[in-house]
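Data block below; observations after.
Note that one protein chain of the assembly has been removed; the remaining protein chains are unaltered in position.
== chain A ==
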């Protein structure tokens, strides 16, 4: 199992806590880079020598929202190769279509119950741990 560098773009503090707590409770060694919004994330991604392996992206964010951010990402010749998984509450059909149209590696709905969340994240990370990824 690979150790992943995960860029979590999420404005909700508790959501960030949830992911951190999930990884530690699952005793995984993935490294989490936090960005509170799209702008911050872009700044982080500017340093192309330390690019994340995958990006977990929330859609409803202030300033640059998730879909806008996704667009910027996919227009970048380097960044477009980073698998981006949407992690959102929105089951809006329009959002789903739009995201897959622009190009996402997955679309995961945040469940209400924390246990369900843990289960989903475990599977998600397990899946990406066994994937071959393009290293920058």
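Just so we're on the same page, a residue touches a chain if its C-beta (ideal position, glycine included) is under 8 Å from a C-beta of that chain, and two chains touch if they have at least 3 such contacts; residues count from 1.
By definition in this document, contacts and distances are computed from a predicted model.
Asker: Assuming one chain is omitted from the figure, identify its UniProt name from "Raffinose/stachyose/melibiose transport system permease protein", "Molybdate-binding protein ModA", "Gluconate 2-dehydrogenase subunit 3 family protein" or "histidine kinase".
Answerer: "histidine kinase"
Asker: Going by the contact rule already stated, which one of A:5, A:36 or A:60 would touch the omitted chain in the full complex?
Answerer: A:60
Asker: With the missing chain put back, one of A:2, A:74 or A:110 would touch it. Which one?
Answerer: From the options A:2, A:74 or A:110, the contact with the absent chain belongs to A:110.
Asker: What chain A residues would touch the chain not displayed?
Answerer: Residues 12, 14-15, 17-18, 21, 60, 88-90, 92-93, 95, 110-115, 117 of chain A touch the chain that is not shown.
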